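Note that one protein chain is taken out, while the other chains of the complex remain in position.
Entry: chain A
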Amino acid sequence: MPNILEVSQLSKTYQSGTKALTVLSDISFSIEPGDKLSIVGSSGSGKTTLLGLCAGLDRASSGSVILNGTKLDSLNEDERARVRNLHVGFVFQNFQLLPTLTALENIMVPMELRGEKGIKDRAMDLLARVGLAERHDHYPTQLSGGEQQRISIARAFSNRPKILFADEPTGNLDEETSVKIESLLFDLNRELGTTLVLVTHDNELAKKTDRVIQLKGGRIISNSLNQALEV
């Protein structure tokens, strides 16, 4: 089976004034469809940057990202947006819901962007799935952080993505809610066969994924299979 994500010799350098700051250098790895991968590392090690590059939110300084067989580097911003819409889901550390849309409408947006029909039922299903069906006409400001995160996960799955990126999805939440959110992610991963890429500080969470990549100073210092979890 071909890899869903292939990253090779990826580097990212920020130019601030005359100084160049290399944030990522020579990153290579790949993931097979349906796998769960976690990226760990200390703060500032480049996790968010890497995730952004994999999802096509930013351009690398060198190296390449091949997502579902498409080389992202050669695409322009709109073409990458299209790839995201068709194949990628994204869960942000700080939720990033559209403040002017209700919970239900937020979930519908990716499907609407694809021009799908009859999406309301599916959106309601997803809402029910994350346990917020009766909150469908509430605006983000009327929801708690955990609730917003659940909406944002429902939104991420709404377009049946082949791969889902989540940047510290539970970073802001208490343990109990975190566990709920985690199992939600894993359940959906299992049911839909969605590849999962998680950034996390939480070692417990990292242990539940198939593979862990550890970053330090912008380099991969380890890339290991998680024996414990192999079932």
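As a working rule, a residue touches a chain if its C-beta (ideal position, glycine included) is under 8 Å from a C-beta of that chain, and two chains touch if they have at least 3 such contacts; residues count from 1.
In this section, contacts and distances are computed from a predicted model.
Missing chain, UniProt protein name: "ABC transporter permease", from among "Copper amine oxidase-like N-terminal domain-containing protein", "Putative aldouronate transport system substrate-binding protein", "ATP synthase subunit c" or "ABC transporter permease". Touching the chain that is not shown, out of A:113, A:179 or A:192: A:113 (per the contact rule at the top). Although one chain is not drawn, its touching partners on chain A can still be listed: residues 48, 52, 55, 57-58, 77-78, 81-86, 88, 90, 92, 96-101, 105, 109-110, 112-115, 139-141, 155, 159, 167.
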